[in-house]
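Here the complex is missing a single protein chain, while all its other protein chains stay put.
Chain naming follows the written order as A and B, and within any one chain the residues start at number 1.
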Amino acid sequence: MQERELRHMIGRVKAGTLSRREFVEAMVALGLTAPLASQMLASAGIAQAQPKGSGMFNPTKRGGGGQLKVLWWQAPTLLNPHFATGTKDQDGSRIFYEPLASYDPEGNLFPVLAAEVPSVHNGGVSKDGRSVTWKLKKGVTWHDGKPFTSADVVFNWEFVKDPKTAARTIGSYTDIEKIDVLDSHTVRLVFKKPVPFWANAFCGVNGMIVPKHLFEPYIGEKSREAPNNLKPVGTGAFKFVDFKPGDIVRGELNPNYHIPNRPFFDSIEMKGGGDAVSAARAVMQTGEYDYAWNMQVEDEILKRFEQGGKGKADIVTTGNIEHIQLNQTDPWTEVDGERSSIKTKHPFLTDPAVRQALSMLVDRASVQEQIYGRTALTTANFVNAPAQFVSKNTRWEFNVDKANQILEAAGWKKGGDGIRTKDGKKLKMVYQTSINAPRQKNQQIVKQACAKAGIEIEIKSVTASVYFSSDPANWDTYPHFATDLQMYTVTETMPDPQDFMLQFTPWEIASKENKWQGRNITRWQSEEFGKLHKAAEAEVDPVKRAALFIQMNDLVIKNVVVIPVAWRPRVSAISNKLRLTQSGWDSDFWQLPFWYKEA
Amino acid sequence: MAPPPNGVAAHTVSRPVAPARPRGVESLWSEAWRRFRKHHLATFGAAVLLVMVIAVVIGPFVYRVPIDEIDFKAKLKGPSWAHPLGTDDLGQDLLARMLYGGRISLAVGVAAMLISITVGTMVGAITGHVGGVVDHALMRVTDLFLSLPQLPLLLLLVYLFRDALKKVLGPEMGVFVLVVIVIGGLRWMPVARLVRAQFLSLREKEFVEAARGLGAAPLRQVIRHILPNAVGPVIVAGTIDVAAAIIAESSLSFLGLGFPPDIPTWGRILYDAKDNLDFAPHWALFPGTAIFLTVLSINYIGDGLRDALDPRKVLS
Partner (left out) sequence: MSKYVLRRLLIMVPVLAGISLVLFTILCLAPGDPFEELATNPNVPPEVRANLRAQFGLDDPIAVRYVRWFSSMMKGDWGFSFVSRINVGTLILQRLPTTLWVLGLAQLLGLMVALPVGIYAAMRPYSVFDQLSTTFAFIGFSLPTFFTGILFILFFSIYLDWLPFIYRADISATGWRWYWENVRQALMPVVVLGLAQGASMTRFVRSAVLEVIRLDYINTARAKGLSEKVTILKHVVRNALIPVVTLVTLQIPGIFTGAVITEQIFRVPGIGSLLITSILANDTPVIMAINFVFSCLVVFFTLIADVLYGWLDPRISYR
């Protein structure tokens, strides 16, 4: 889709013939993110929708709702958002800490510690994209009574940007050159160069703010010794009570919370451990818990539990795609002690016919219907594609006969053992992924289809902590990519597609030299893609930028660099009496103060 | 010699007769076999085991339904004519999967058990009988093995040796050898301690002293006299080890360290079935029963063996 067509769609939203929600869904379908779509609309002067949050419940007093019991089957181990490993720690921290603004399910910014959302129209965002001014909410206090001011905002930036602090949120703050303190409750972020997506720092999961007066002595190397890493003092709706790493987090109502008559619950208990299925049971069958996170459970099982009438599965869109990567290099030849080195070329995966055939052998419909059910949607793009917006080039198809034809025409003939061969090379592949029941089933489905096309697949599954590790010496990690095919989902919520797309740029190729820390795992090299990415990094106009991303997505799909399998929304189990709004672009707890239970 | 003169009793027998074999004395092995056969439960156990072994060896050739044919229309169905043991959640035939995976489960279970009780008995016998510095040293080695955390060790061993073994023995055999060594190699310690305890106590008993007094060499003492009496706990440990080995193999595959996840060993099928217990109990029932029967039969065989070889003839 070209920039012209995008502007046309935006025009329709302005005229009222296309709803904001449909537009956002379409953009997400094309490989963009909801926050970016929201930015596109904002740039055209379409005011943001009223912030969601109050729902239909208007309490007249704080508390009275009893205890909220939630289940995270991976338990938090640390409660500092800047050191969080994975969403479990982010969610645990989010009970106590807050950012300036959060992303709602449609990607709009919802002010939390900010008094209002900056935009070009209210002067908050400068036209040249070089600065953003945030007005902070007045009257907010930390749990220990000290006031929240601009000094805290500035401190967080200083804390994070010091590489010795080793903060994991550093990526969202590197573009800031300095922060001007305009008064006790106004700050201006000045960027090093025009930043297209300014809503990164201090927003969402990476934007939680920690108090200066408690963390100041612990900047740099001592950061991990701060006692408040385990006893958070934040601005959130709940105050800290108890934390046992790997087991339980407890909080109680904050009587001085900055939103009146909130929270509804008197206390919260976040229990961790176990597995996803039993967590689903606890919410939907026995009602012991009110909410369970990340239901990586087959839909069949969820549906059965729902029949108990105590709870349901809540599904919300995100940007996560389960996809299969095809190795452009040869994982079975070692060059200077390196497998999958870019000095090699894969014997048959570089043949476009083979890649085309493979993309037709992934039975996405079965994967979606039989394994994931409501918890996934089939996709052809490097995200998803509802029918009316699908790009002409990117349509997914499952067709074993056609795959056979393509291979046959390209000279891959079936040998005596049924496996296709050409020039002495057999189509035998190793296909790896992490240990995860739906993934293993997925692998089996692909294996069976491939067998019918004369491709032999050996399934390999690696324990998750090894597969996702960054150990340079271990060949089983996914950056090493020591097999022909591999599959996974990137689970971090990212508001902007730019970092997502970094994984296809030629300068990010993972290799021995950079200890396999480069993000381009498939080792695909395309100058054209590199150029497009550089252009997007500098483009300030969100609509032009969106068009660039769509072009990049098309390139990736046309060349079958990866085969998207399913678009994975976020699934949680919720008690039928609990009311809340979920956002796929932020933490599960992005609106925790507004949760309530019906009698 | 010349017949006696007329008139003397002519019916005196003078032909020499070979001395009769005293009744009740047979060779050790045939006696053991006879006693084993008399032990009804042991023969029952042996029969069951034999049937299972034949089923898993020949079964896949006779029952030709493929193990990995995915058929979503038939998922989670109970036993029927088309699928005698029902299907799993991908519609794959359970009987075929159990026959195929049974080979691995039985082989792993028995092989790992043999390794652990062989190594354990040897170590226990040596330390129990010889004593002294050897006892000290070997027992400390045993302590070391007991203290080792199994999981990191497994990860390490698999990581180090998997590719090498695969190259030498081929992918399936390589993984099999690795799994068996790893499981058996981490279960010999309790057997060693049990055997050693038995030896310490038996060594001082009168019949052993007697054998020593008669000049029996230590090896003969151990093998002929002490070992048959020490074998009781070993047999119990052996049966428990078979079940533990079958289940340990499934834990290994659950961690990605053993056989690939699509190989339907019994422990693996049980693991895959656990989330559907309330809906499709047949899926778990059959592998569970298979493991149970294996353990049962090995136990009865063990009982029979112990009774058959028992020199004190306590129970017959």
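One rule holds for everything that comes next: a contact is a pair of C-beta atoms (placed from the backbone, for glycine too) under 8 Å apart; a residue touches a chain by one contact, two chains touch by 3 or more.
The shown structure was predicted, so the numbers you read here are calculated from the model rather than taken from an experiment.
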Full-complex contact with the absent chain, from A:Gln503, A:Thr522 or A:Gln591: A:Gln503
Identified contact with the non-displayed chain, of B:Gln92, B:Gln198, B:Gln221 or B:Thr265: B:Gln198
Sole contact to the chain not displayed, among A:Pro347, A:Gly454, A:Pro479 or A:Pro593: A:Pro479
Touching residues (missing chain, whole complex) on subunit B: 41, 131-132, 135-136, 139-140, 142-144, 146-149, 151-153, 155-156, 159, 189-190, 193-194, 197-198, 200-201, 203-205, 229, 232-233, 235-237, 239-240, 243-244, 247, 250, 267, 270-271, 274, 277-278, 284, 288, 291-292, 294-296, 299, 312, 314-315
Residues belonging to subunit A that touch the chain removed from view: 71, 75, 77-78, 83, 85-86, 163-164, 166-172, 174, 206, 221, 224-225, 229-230, 242, 244-248, 250, 269, 271-275, 278, 281-282, 285-286, 288-289, 463-466, 468-471, 473-474, 476-479, 488, 490-492, 494, 499-500, 502-503, 514-515, 517, 519
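Everything below uses one rule, namely that only the chains that are shown with their structure count from here on.
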Chain centre separation (subunit A, subunit B; CA means) in Å: 51
Touching residues (chain side subunit A, partner subunit B) in the complex: 277, 297-298, 300-301, 304, 366, 369-370, 435, 437, 440-441, 443-445, 447-448, 458-463, 466, 474, 476
For the subunit B and subunit A complex, residues of the former touching the latter: 68-70, 72, 75, 89-90, 155, 159, 171, 254-257, 260-262, 272, 275-276, 279
